[in-house]
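Just one protein chain is left out here, and the rest sit where they should.
Let's look at chain A:
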Amino acid sequence: MRMWFVCRFCCPAAQSNSNPEWEAKVLEYFKGQLREKESHSWVPSLNDVPLHYLKPNSLVKFRCLVQDMFDPEFYMGVYETVDPSTKANVLRCGKYKDVTECGVDLNSRNTVTAERQTFYCVPIPGESPWAKEISFLSARVVPSTSYVPSRQKRSYEEDDDDMDTQPQKQREPHTVMMGGGGEHPHGNGDSKRQETEAPSSQTTAPSDCSSHLDLNFPLPGERGPACLVKVYEGLDSFKLNDTLEIYGILSVNPVLTVIVYPHRDPSLLLLNPTESMETPEEQRAHDPPASLVPRLHMLYARPLQHNNPLLPSAPTEDQSAFVSSFLVEMASVRAELLAYLTHVLLGDGLAAEYLLLHLISNVYTRRDVLPLGKFTLNLSGCPLNSYTERLYQIVQQLVPCSYRLSMSLHTMNSMRLVPKKDYVANRLVSGALQLARNTSLFLDETQLEQGQLDSSGVRNITALGNLISWQKVDYDFSYHQMEFPCNINVLVTSEGRSLLPSDCQVPLQPQVTPPNMEEYLTTIHMAQFTSQINKFRVYLSLARTLDYSISDEVTKAVEDDFVDMRKDDPQSVTAEDLHRMLVVARLLSLSLGQTTLSRDGWMRAKHIDMLRRSRTEQQKSLNGNEP
């Protein structure tokens, strides 16, 4: 295994002539090796190991989201150069490399031009601290072997750090951070990554090129390495916003850093057509210093179904064994989780049930424009003050990816939710709605106050509405809009009924009124063991991936039921209600680990929906002014 980390890519081009299939064989070899059990955990990850500890030209992996796709580029697949020692003409391979060696004979007839594409990848936005922590700890084993204590590999401002940071990171592997979700798990990882932290203000294109580089993270306050991934094969199989685990060759050659002179000699511009094509902004976006944004030459990418490190990620027999063993426990874990959520929701069992269903919801397919399986929950009647914030922290502890959007008037008016194409820098400027699949988006409407929404505020609200109703975001390409489907679980907390559409509204009915909310929630939270919380995490991720079907018999029963309900009062049950009940029934069955709908399941779904509806009716009559 060790050799991977020093694996250097010199594929003599002579080889390419004699054996044209070598490229396929290289991929085959790596895929084969990585398929072996455990082997992928030996590859150091860019997410966990600071860049300067990684050896250039070695194999690394990166768990990321494709944030932007740049234009395809042509490169020298094979080029001819003069070997400095023998003075003979030799052919070299340019694949998986950024730079050529020695002087290239540009006029050689042996030059082969090939095509590749660059993706701009960022770490998965909103990844929960616990998920980072666990994958960090599990991958701890090797990276020290690749550590070369040579100064030149370091990025700037790093001199105070040293080897001793490593043992510190191996803090008790089984504690999970409680409470304060904003905290970053590896304290001293922070100082290392300071330079790659996204500026929390949403300013674009700093006027001074020496200023902070905007790494274009979708969410403010994110940190972690961004990476330019060079993709060689299967370009069409990748889509924007895919989450991938990329295995590739790291390249941090300092030559890649283009120094932008703001005041270049204009006469130079005249004669350098190739250089005048790009604005400084574009150069900064497309050729950032390699020490900050390393290049990764992709060998192999694995699409991630989820980023929960507690679950086996590959859909192998490994996983199915894991699933079947967990299925047995499912019902009991569910009961525990439900009890926990009930406590959190101040003793409201029904709301807890719905919250649980919401957390495992997932857009499993689309019928033309209609996304199926989405289940947006509006939790109304939330106590004010910091309750919603605490609630979010608890949700964050349970799901691998989440983001809380506080819908205050100011954020709605000023924040960029929808990604927008910046034509000057020629890149897609990210927005908070550019999220990975199955991210939990927590919209806190209790923060909204009276006031005027300006035009960007209205656009943001519309975007949220579209997201909830159609599970799509229309990216702004200024001359036209482009629709990107997404799969985001939206939870809206509000005082009254939310102004946003939702699939289902549950008014919260607190059974207990703790004098000190904060203390109350912290106590509940602390009472859970880490192992317990981990079980919940596995449960939520797993329930989502289960298959589901309805037998003909139950179909018939459901139909009969629907007809019966309509017979009594056609106004009471509409097609929309049936839509919702089918989703509830599905989620309810899955939450119990049942992969088919049973009659009981259907009745239960009907029952809780009835309870919920009577509660909303009640709420309506209480304050009649509500629509």
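The working rule: a contact is a pair of C-beta atoms (placed from the backbone, for glycine too) under 8 Å apart; a residue touches a chain by one contact, two chains touch by 3 or more; residues count from 1.
One rule holds for everything that comes next: contacts and distances are computed from a predicted model.
> Mind telling me which option in "DNA replication licensing factor MCM4", "GTP cyclohydrolase 1", "DNA 5'-3' helicase" or "NADH-ubiquinone oxidoreductase chain 2" is what UniProt lists for the chain we can't see?
Options "DNA replication licensing factor MCM4", "GTP cyclohydrolase 1", "DNA 5'-3' helicase" or "NADH-ubiquinone oxidoreductase chain 2" considered; the missing chain's recorded name is "DNA replication licensing factor MCM4".
> If I consider the whole complex, including the chain that's not displayed, which of A:40, A:55, A:97 or A:390 touches that chain?
Here the residue in touch with the unshown chain is A:97.
> To test your reading of the contact rule: which positions on chain A touch the chain that is missing from view?
Residues 68-69, 71-76, 79, 94, 97-104, 106-115, 236, 238-241, 253, 255-256, 269-277, 365, 367-370, 372, 421, 423-424, 426, 428, 458, 462, 470, 477-480, 482-485, 548-550, 555, 558-560, 562-563, 566-567, 570, 574-576, 578-579, 582-583, 586, 597 of chain A touch the chain absent from view.
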